[in-house]
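After the structure tokens below, expect a handful of questions from me.
Of the protein chains in this complex, one is absent; all others appear in place.
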Amino acid sequence: MNSERFNRGLKKLTAIDGDAGANVIETLKDVSPDLAQYTIEYAFGDIYSRPELDVRSREIASIAALTALGFAIPQLKVHINAGLNVGLSETEIKEIIIQMSVYAGFPVALNAMNAAKEVFNTRKVKP
Amino acid sequence: MNSERFNRGLKKLTAIDGDAGANVIETLKDVSPDLAQYTIEYAFGDIYSRPELDVRSREIASIAALTALGFAIPQLKVHINAGLNVGLSETEIKEIIIQMSVYAGFPVALNAMNAAKEVFNTRKVKP
Amino acid sequence: MNSERFNRGLKKLTAIDGDAGANVIETLKDVSPDLAQYTIEYAFGDIYSRPELDVRSREIASIAALTALGFAIPQLKVHINAGLNVGLSETEIKEIIIQMSVYAGFPVALNAMNAAKEVFNTRKVKP
Amino acid sequence: MNSERFNRGLKKLTAIDGDAGANVIETLKDVSPDLAQYTIEYAFGDIYSRPELDVRSREIASIAALTALGFAIPQLKVHINAGLNVGLSETEIKEIIIQMSVYAGFPVALNAMNAAKEVFNTRKVKP
Amino acid sequence: MNSERFNRGLKKLTAIDGDAGANVIETLKDVSPDLAQYTIEYAFGDIYSRPELDVRSREIASIAALTALGFAIPQLKVHINAGLNVGLSETEIKEIIIQMSVYAGFPVALNAMNAAKEVFNTRKVKP
Partner (left out) sequence: MNSERFNRGLKKLTAIDGDAGANVIETLKDVSPDLAQYTIEYAFGDIYSRPELDVRSREIASIAALTALGFAIPQLKVHINAGLNVGLSETEIKEIIIQMSVYAGFPVALNAMNAAKEVFNTRKVKP
């Protein structure tokens, strides 16, 4: 678990999302450290580290897709946090979610908006 | 079919995607002009006309979601075209599609990339 | 938020589902009153207000679709309530859910049936 | 392949959809007669033969679900035909499809409407 | 509820998954004993009772599909238990889940792995 791709990925994930990298590793450490490793190596070491798209655009894409899929609420919350960290405003994130009503219907948009509300509130409570 | 929302939507759709507005209306005119109307009124007259998110970001979100859903290839092609029209490069569009392998798997990314290839080639042929 | 479409939608939603209209607005008021507005305007002001299909048939369609999608349990519960309000029997609602095992498999049918059980029980408790 | 459930199912399927029963058996006879048998036994011998819901309501549910799923166009066409056979009007079928834009987004509704157009046109050509 | 198919199904389900058969019947008995019956008759009395595929391979297929679908966590847990009962190791089950990241993305794999962790822990606690 100390390949170049893993180290680059963990650094990228930490830069985007603070503790999230450590959390993924921590949660999976007893059951599947390998899946944690692949997530960090491929998603962040390979893809997010490519210069072809800026990280703000990447987070727009991730929030849109995770909203549209409908069943990926835990990952959506991670990326709403990440989106705020890389400079998306709450208004822009809500707007992406509203737009998804067009492509995947109102239920996914409503459920995603409730997830966004939770993330926004949690961040307000934290110092 | 001449409400303010419809007119604003058709203007927006035409600005983003050239003939696509006329095409949606044309294809559906014998079977369901009402569905064409709602698509244009809600998607473009309401949502895409909101100032909360720039149109480049909106097309990133749409391309990401339509790739991730996996079954919306015709609409994905429309939005790959739209993305190019509003300033996304081919490289950026391909990058959004590659990123979707992380969130929805390689099959949707591969099928979307083939759709992108078709759109890119069609545009090269046209003067 | 007082357009003709919104007012017609809220009236329709209230007629079908009692407090649900107020609830949607209430839940979203701090995070996205705009999404509440679009839901009510488009889903109920536009679509459910059209005379082309009776409201009983509309609720059959909604319960079927929300069951088949698999990830829209909160919205399914709203429409199971709505279905009962517009005259579907518990037996008919359960039958729609059973039928979905054919088109989307047993897991979605089992999860939807548990949601129906909750809704039925809640209504029995209320005076 | 001559159980009571199979015979009841084939009779029900033929009553609803004319040649469709024979077609399912014919298409699968070289590759999987067993899957044809299960489809007819379970979907039509068991479920559609239950008296708890009238066949018009069943076809509303099936058209709604198959539209919302997005990837089941061949089966959607079968059930648009079936819906017309059991008394749904073209207008009602189009209305179910339009309504699905609310629950599963515009792409599934647009693709389903094109499928409906094909079915309607094919029936007009046939004597 | 005492057809030959039901009895064969219940026996098969009990053989694979211990109490799960009784649990399905128990949970649904107040709301839809018919859906419990169909689940047991069709899934286990018909399909799982066929000799064309060994039960170990069947559980690999079920765990893979339920992971990939993303919204079927309760059923996934049942089949992780069933997989362990028919001889799959924890390592093999985790490997199937990891593999699903390729076909349906990392979010479904991560959510499925957390479900697996719960099942593994529950079994460790039980005598």
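Order of writing sets the labels: A, B, C, D and E. Residues in every chain begin at 1.
Note that a contact is a pair of C-beta atoms (placed from the backbone, for glycine too) under 8 Å apart; a residue touches a chain by one contact, two chains touch by 3 or more.
It should be emphasised that the depicted structure is a prediction, and the values quoted were computed from it without experimental measurement.
Student: Taking the whole complex into account, name the chains on display that the unshown chain touches.
Tutor: Touch partners of the hidden chain, whole complex considered, are A, B, C, D, E.
Student: Write down which of D:Phe6, D:Phe71 or D:Phe120 is the residue touching the left-out chain.
Tutor: D:Phe71
Student: Could I get the residues of subunit B that touch the absent chain, sorted low to high?
Tutor: 70-71, 94, 97-98, 101, 106-111, 113-114, 116-117, 120
Student: List the subunit A residues touching the unshown chain?
Tutor: Listed in rising order, the touching residues are 38, 42, 46-47.
Student: Over the whole complex, note the residues of subunit E touching the chain we left out.
Tutor: Subunit E touches the missing chain through residues 42-43, 47-48, 50, 52-53, 57-58, 60-69, 72, 75, 91-92, 94-96, 98-104.
Just so we're on the same page, only the chains that are shown with their structure count from here on.
Student: Tell me the angle, as a multiple of 5 degrees, of the rotation that maps subunit D onto subunit E over the C-alpha atoms.
Tutor: Nearest-5 rotation angle for the superposition: 180 degrees.
Student: Determine whether subunit C and subunit D, two copies of the same sequence, contact each other through the same residue numbers or different ones, counting it as same when over half of the numbers at the interface appear on both sides.
Tutor: same
Student: If I average the CA coordinates per chain, which chain comes out farthest from subunit E?
Tutor: It is B.
Student: Please work out the Cα centroid separation of subunit B and subunit D, and write it as a whole number of Å.
Tutor: Centre-to-centre distance between subunit B and subunit D: 30 Å.
Student: Can you check how far apart subunit A and subunit D are, centre to centre, with Cα atoms defining each centre and the answer in Å?
Tutor: 40
Student: Any chance you could list the residues of subunit E touching two or more other chains?
Tutor: 38, 42, 70-71, 101, 106-107
Student: Chain adjacency by touch: line, ring, star, complete or other shape?
Tutor: complete
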